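The structure appears below as structure tokens.
Every protein chain but one is kept in place in this view of the complex.
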């Protein structure tokens, strides 16, 4: 009884945590005057939003952020899939080393990665382009997608594919009808990871984009120096909303992926 | 035969990847003159290192970075352990929500987290202190430690503890002699994650530390504006070495943790 | 030596409406090996968890030597157990595993060393002190688990399907070893299993569990030969039941009249049962037989199992080899020898 009660409390608490940033930023953004110790703002206004949306750069930033994050997640998934399948399914001697390699991008300071890539991209003409920024974002996203998909494939049972094979399916049919369907929740979670990481990337975008690629984190950073809390909050709200929507849309796969991790026990 | 050969190639490649940043930064740091298209620098020098080490702020930065990263990892583990055990072992209704909650800190822009925490910490007198920065670092480290430890506990078999209990061990003895020993590889991996994340944290340190807490990423950022490539490389080498040493020291647990993930299949 | 009484136990798992165990009572004599036999989900393992204290009952009592143990912490109850998996601590050597219980009691190094050696001799694996569990076979691991459990001279040994993941030969071997050691040490033991043959060959008494209740509790031989109820009879492999009116040493069924032993039958409506290996099949009319038709015939090596259709019921008969194979569809007479028909008491 008390166990069930505490479960509900926990559930409520967690959904609350997820909603908190949205509510906070919204309240901040619409508040004209709000001084301690008042619980709600003394005056409300919609002007920061009007200002924000009338700025051409806002929509440009939103568009570029979305394009880069979407492209980086899809590319990341496409590259990780075969790598993760090998890492997860096959036992080979270098696997320990492969696990170590996951940590490399976490170790090298992003600044160094950014500067190094920038020199290279300048030479091949990718610096300052959306493509260059997208490719640069793969550095931090790949470890997470490979890691997530490897753990999916570590639990994957190839016998499903063998069954389909014996029943007459060819490799293409097996891939689309069996493999993809079986790993789909994991794929969604990995893609979500990649999207979120790319979405909040600031440093790499700045270094590779060289000011010519304008994403929301760039706008957010420059507006912080402007210093108007309501504008910052409005922009933050715009920044937080797409990820929250993406998480909400994929929630059921997150749960399935989580459940799959449980099942093994 | 060819399979084994490719395994070795892969292994070599991966260890190479891990060593690359060290070698690159070292070569850069010790080079006096190095112009394209020469493969090695034309002249060598140790002066950037001498300059770096003679700067009082370098050692202070190293010390503060190490202290904060160590404290943040240990705190992160201590908080995550009971949470992950509950998430991993027990089936309860709110678990899907709990999985979602992992993603919250990834969603909220670090800038917003930093500013929010700063206001709060100013009120309780933690702003500008090492403790404040350490606590702020828990925001990005906790999701990773909880996530890693949950997956450890999802595979954990409580029957080992039940055996120890029946054999006369009390709860404290069970915790130290059985539980800790069984989850040790996972604990090391989670701690390593937390260390690496805290180690390369820049934004939160800047916002909460307010310039009074000086970690290596702060020094690195300010030296970038200075613009001397050799100095940047020397500082980068100093920055990269501790994580590489930590990874090397824990490599065998990383392997064990990876192997444990494989075993389930 | 400890005797165990389980009194009117009830256990419901959180989130479940039905209790796993309800009004469950059982008493085990000191030094006895009692087998709990039941299908999966019959609550067998729950009983062991309640005794060790891993789970707590809703109501009822568990007593060792007439004293309740429900208030004793699990690590002081002296009830050790063995599972299907050995659960040896993988990071400890065999000697450290076996000595674990004594170490928890702060025994001296010399005491532990001597005890470990004694236990290794007892389980027939001397000299493996320094090895790690991962280097032992499944059967050896289970032997070490037994040694680890018994080293502290516990009051009660609980076995939860300890052999079900082992190969047939290793299993028979370990059944003998466990039985020998259990008798040698005289330790009261409860064995949970779903294997009838294992329960019968190892136990002094055997309890049949169904839906969280004891359906029957007696010596294996008695249960096997004269199960008290139809449920219990099905447990021990009986599936032929004849219903009718008993009078003057005869059972009058709808299909015909059969002679039964008058001194083992009670007049009035009754149910008689017979073991499949006691039913005989003949082509010609014999006394105490019913006519039927062969539906299926399976060869099992030592015997052939016939499935015979007699009106409104199907009878399985096990005819020992060598025998002439009766073809499918052939009309036969199914003989129920008088001396093997027995009346079900709790029908």
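Each chain carries a letter (A, B and C) given by its place in the written order, and its residues are counted from 1.
Just so we're on the same page, a residue touches a chain if its C-beta (ideal position, glycine included) is under 8 Å from a C-beta of that chain, and two chains touch if they have at least 3 such contacts.
All figures in this text were calculated on a predicted structure; none of them were measured in a lab.
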Residue among C:149, C:163 or C:200 that touches the chain left out of view: C:200
Given C:24, C:87, C:224 or C:336, the one touching the chain that is not displayed: C:224
Hidden partner chain, residues of chain C it touches: 39-40, 167, 176, 194, 196-197, 200-201, 220-221, 224-225, 236-237, 275, 277, 296, 298-302, 305, 320-322
Chain A residues that touch the omitted chain in the full complex: 157, 159-160, 162-170, 173, 178, 181-182
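In this text, only the chains that are shown with their structure count from here on.
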Centroid comparison with chain B (C-alpha atoms), farthest chain: C
Leader among chain pairs (count of C-beta contacts): A-B
Rounded Å distance between chain A and chain B, as computed from the means of their C-alpha atoms: 20
Separation of chain A from chain C, taking each centre as the mean of its C-alpha atoms, in whole Å: 56
Per-residue multi-chain contacts in chain A, two or more chains: 3-4
Touching two or more other chains - residues of chain C: none
